[in-house]
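Excluded from the complex is one protein chain; the other protein chains are retained at their positions.
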Amino acid sequence: MITTPLTKNVHEDRRVVLVEDYEANGGYQGARKSITQMTPSECLQVIKDSNLRGRGGAGFPTGMKWSFVPMDNVSPGHKYLVCNADEMEPGTFKDRLLMECDPHQLIEGMICGSYTIQADIAYIFLRGEYVKAAETLSQAIKECYAKGYLGRSIMGTNYSLDLYLHTSAGRYICGEETALINSLEGKRANPRAKPPFPQVSGLWGRPTIVNNVETLCNISHILDHGPEWFQELGIGEDAGTKMYGVSGNVQNPGCWELPIGTTIREILEVHAGGMLPGYSFRGLLPGGGSTDFLVEEHLDLAMDYGTIGKAGSRMGTGTMIILDDKTCPVGMVKNLIDFFAHESCGFCTPCRDGLPQTAHILQDMSSGKGESRDIENLERLVKFIGSIGNTHCALAPGAMEPLQSAMKYFPEDFERHAKGKKCNYCETD
Amino acid sequence: MPTIVIDGKEYEVPQGENILEACLGLGLDLPYFCWHPAMGSIGSCRQCAVIQYQNPEDERGKLVMGCMTPVQDGARFSITNEAASSFREFIIESLMVNHPHDCPVCAEGGECHLQDMTVMAGHRDRRYRGLKKTHRNQYLGPLIHHEMNRCITCYRCVRFYKDYAGGSDLSAMASHDHVYFGRHEDGKLESPFSGNLVEVCPTGVFTDKHLVNDYTRKWDLQSAPSICPGCSVGCNTSPGERYGKLKRVHNRYNPDINGYFLCDKGRFGATYVNSEKRIPAVGRRSKDGLFDAIDSSQALTDIAKGLSTSKVIGIGSPRTSIETNFALQNLVGQQNFCTGISETETALVSACIEAIKESGAKIPSPREIERCDAILILGEDVTNTATRIALSLRQAVRNEAFNMAEGLQLQSWQDAATRMLVQDERSPLFLASPHATQLDDIAEGIFNLSPSNIAHLGYSVASLIEGKKDDAAKKTDANDYGNIAEALLKAERPLIISGTGVTDTSVIKAASSITSALVAKGKETYLSLIYQEANTLGITLLDQGQGPSLSNIFEQGENNSIQTLIIVENDLYRRAAKHKVDKLLQAADQVIVLDILDNETCNQADIVIPASSFAECEGTLINFEGRAQRHFPVFESKHPCRPSWEWLTEIGKISSNKNMLEWQCFDDINKACSESSSTLTGINEVAPDRKYRVGGRKIPRQPHRYSGRTAMVANLSVHEPKQTDDTETPLGFTMEGHSGDRPGELIPFVWAPGWNSNHSVHKLQTGSEGELKGGRSVVKIESKKLIQSKQQVKSVNQNNDQDHFIAVAMYKIFGTGELSSQSPGIIELCESESIELAIEAADKLGVSNGDGVTAHGVNGTVDLEVKINDSLISNCVGIIQGMPGAANINPGEGLSLTRSENWVRRSEIISSDQLGGKNV
Partner (left out) sequence: MNNSVNSLSTEELSAIDEELEHAPYRSAVAIDALKIVQSHRGWVSDSSIKEIANYLEMSSEELDSIATFYNLIFRRPVGENVILFCDSVSCWIRGCAKLEKHINKTLGITRGQTTEDDKFTLVPVPCLGACDKAPVMMVGDSLHENLTEESINRILEDAAVKGKER
């Protein structure tokens, strides 16, 4: 049985998997099976039963999300499936690999997903800087049209689907699904108010599903091999495999497909080879820049949604960033907050004007101009900006996660900086 | 009505509102920025945070935005909870991070929503140690001043400008904390509603340039309830004065008409009141042709003497009050009183009145227009002739959006969500016009037709609605116009708009036949007919077709049968051909002109008398719906001007005019007018009379912080002048008096404790778009009372042969109005007198923009500057109305055109030159 469905085709040297090789290795079987043999509602049931959860960060059950799409034909018009390939979360580098190495896997997943919700148009919203992925994907899309996997009457059925690649003009907020929809419409990427959710009123006011690249890459395999097979892949309560990654000062930074629920320690020590000589471990952000720090005591936890959630963080994208003893947590948080402040869309006050205040305090602190009131002020900012609902979207609360947890786990560093002291590891101008 | 609990107290609130709206309606203070009663919620500022509890046991609750949370029966909230109030304080603190500390010099100071909210939210201490950001300001034209540093990024400006008013030249630029609201490059804002930015912006980013250049704080302005004299819509305004100068005009909330918004003519087109062209004194022409100031009582006595011995004709005016016209009518007698409206226009107004009587349709208020869900406009260019209506129409086409939103259980205030859902779907609006209009962007169908073909379209639609499909011609009509008929029949509230602007009576008749057809089908049908001036309908009702027409007066002049001619507030050179007016004014032995500003007619007078403007006197105007409304004097003019009705009454008294002897005050004239004919019955109930008091107190025109009353005249006298007693109205020229709930028509300005900005209006309302708490008298002249003109109006001869062009009337929001176009700021925007030609016509004549053509018509020839309008249909030429040259051409007549050989092209005018170098 296949144990690494997502990366089974990926070549060592990362050259792209050609369509012939993809087909030879079981490619387009999932799509063929679902479109020619299954009804959309049967497909939906399989995805629901598989317990697949979204790999874009929030871990929302994919089948449930799809089930909100109205399937009656009362209001005629388009429906859309959109692949969120905007990967801009700091420390995240998994979708790039999947798209650059095996573009057909994503496209097949999108065909299956579109069929399930009966979408007639699909988009890949690709980060603008991913030039190579853009090339591989547009080549693959061409091949699919040529082979009749896309376009009119797919595989001889009366199901038709058009797929377009949109390359972004660059902004982190485009990853937020409703902002992404606005951007696809050619607008400023401000997130939309919810409700209504995109499943009922999304792209051009029509029902729309937005899923992450990795989520969609799983779909054809699940439809091909069945939900039980998928459930079996995971170690703990979650199903399937997960693209885990490690970056920072480790021996062997990289990205691997492992059973979901693999422990942090295994990922860090076995796959990433542990810390580089001369560096020791202090903490980690488990799934990108908008997750809370975990520390030594958490190393044996399973990397799955529930376990990491209970530990006070989020699995996020599953690509961890390691904090070592020669990196100052204050400086690291400052780097992140600078990013989030700059990437704020500017729509709501706490984020637009609150993050720059936070960044300014951290700037003062890390450059030796900290003051004793800074910690209290940071706590205040965390309190007001850091809760979902206080802001219009999840960007700003996400931004506050590393800060609040860093203040909790590394108080001595913050106190040192609040005394106006410089730090050996923070860059000072 | 759902019951909700706020801070432990139960309240009943209207279904379908959000928590913020509900709180404000209950009189509870909850700060906000991005929400606007007319524009709904987007949830961007996060200022209106409250705590919502799951159930009575829940003690912690969850922070939610009031403006984004619908009221639901049994829901529990807290405003005062610390978690909410400290969050709100934090929001203000964040907004203040980059906000300049320039309140003392900011034009918004003292009526700033941000100031109010800062105090309300309790923010005081700045924690941020960084520098403030600064932006470059833009030049946005002569009306609006831009000061971006004051921006708090609430997005209201673009939401109003683009989403609500359909403008496209103001946008949010950049992102994160660099967001900037402005244009692509410097230049005047193009929307005719741009002035509302001044009131929509909660701080001082967009301010009234005229006010900024000659500044007075809100608390130092003396105001009165007023009516915009700019057009026939009759928006309610609140003009403010200081030192004898009209400083600015603000919106005065009227739920039926203007709601929260005015057009730019109304807002910026009133400062002609301060013009140097005001007639400075009563003057008599001396032998050298110049005017000498003369003693007014002597002049009046002389005039009175003339009246009793000679044949007198009085020419009134559709731009001034019923009372002035009524006084003139009484002075000269009905058979000698002429409305002063041109021949063609009189015929059109009569056609409108007939249409109203016959069609059986309802006449909608602008608010009702907003609720109509299928619209056909026949010929009337409403953006230029009744500008505020165009804004209502932009809301009306959103009814389809609200229907779609309802399907998803979205409330109408969920603005962003609704717009995303609906995208470009609109309720149908069809437009027939000889040229492009500023509503084309929201129209489902645009028909570029000559006036007579517009009438044909109208009749075809009517017969399609009736279901007659007999002959082949009908079939092509069904192809062309079937969708119009279908949309009108499908709608719940179809609306037909036309008016006198299209200058073809058959168009109005066609409009009437469509409405009749719809009414016959049992539809709740609406018909709006637009008139050209603030009191066109009023003076027509007063005259009832009894007096002589303008051409009759010209004939009498030619027969030398007029000895004394009294012209009141009417520049005849803008109404009729120059040679005719010249002849008339020369023929009369004595010409007496009462007016506000100097004009060509004044120049030809023997005696000129300075009249008060709308801002200096009381008067009643009747708008396009037949609604009578009162304007009150804002201030006592230092000028020797007096209301025309007062001058005329005085003359009447001297000449022992029986009716007039009894008139002691405005109310007496008004009452006499109301009693004089059944048509105008009720216009004395438009507003409380001068004896009206609340608890024995008058209503003050000055806010209670009005400052410097003793110092204002210190250069003349150190003693505080006694405040003049206003014996004419229930208002006082003071700051003392009653300022609680007042009848809507007596609210001079809005203010409430803690609410210094115009947002305080919610304290006077029941609900965010609701009625005023103090009540409001609505006096509408019923259509069945309208009396049909007996006067036979000659229809103009339409010369439609090949070589002729049809003259079609064109209107410009800035330029057509005689008075508004004399207001600083507007002066720079006025269109010059010109003839608009289609490209084909210009090519045929070999002319281009700026060249001259000679138009040969029934009144001889006139040279006009060419402006190419590529949207005009080729056999029509556009003549901008309200200008002296244009008055030589009757709209509808056939013109032949030749290239004007000795035309001198105008040199480029630098806008400041028009102001003599001032106000740069």
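Think of it as A and B in the order they're written, each chain with its own count starting at 1.
Throughout what follows, contacts are C-beta pairs under 8 Å (C-beta built on N, C-alpha and C of every residue); 3 or more make two chains touch, one makes a residue touch a chain.
Nothing here was measured: the structure is a model prediction, and the numbers come from that model.
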item: Options A:8, A:33 or A:132, residue touching the unrepresented chain; value: A:132
item: Per the touch definition above, residue among B:85, B:98 or B:175 touching the missing chain; value: B:175
item: Chain not shown: contacting residue from A:159, A:230 or A:339; value: A:339
item: Sole contact to the chain not displayed, among A:10, A:189, A:348 or A:400; value: A:189
item: Contact residue for the chain not shown (choose from A:327, A:349 or A:377); value: A:327
item: Hidden partner interface residues of subunit B, rising order; value: 168-175, 180, 183-185, 424
item: Touching residues on subunit A - with respect to the absent chain; value: 87-93, 95-96, 121, 127-132, 162, 164, 166-172, 183, 185-189, 204, 245-249, 253-255, 285, 289, 319, 321-324, 327, 331-332, 335-336, 339, 342-343, 345, 427
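Please note the rule applied: only the chains that are shown with their structure count from here on.
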item: Subunit B residues touching subunit A - in the complex, by the definition given at the top; value: 42-47, 49, 62-64, 68, 86-87, 90-91, 94-95, 97-98, 127-130, 152-153, 155, 172, 174-179, 408, 410, 414, 416-417, 420-423, 425
item: Of subunit A, residues touching subunit B in the complex; value: 171, 182, 188, 192-193, 195-196, 200-201, 204-205, 341-350, 352-354, 356-357, 360-361, 364, 373, 377, 380, 384, 387, 389-392
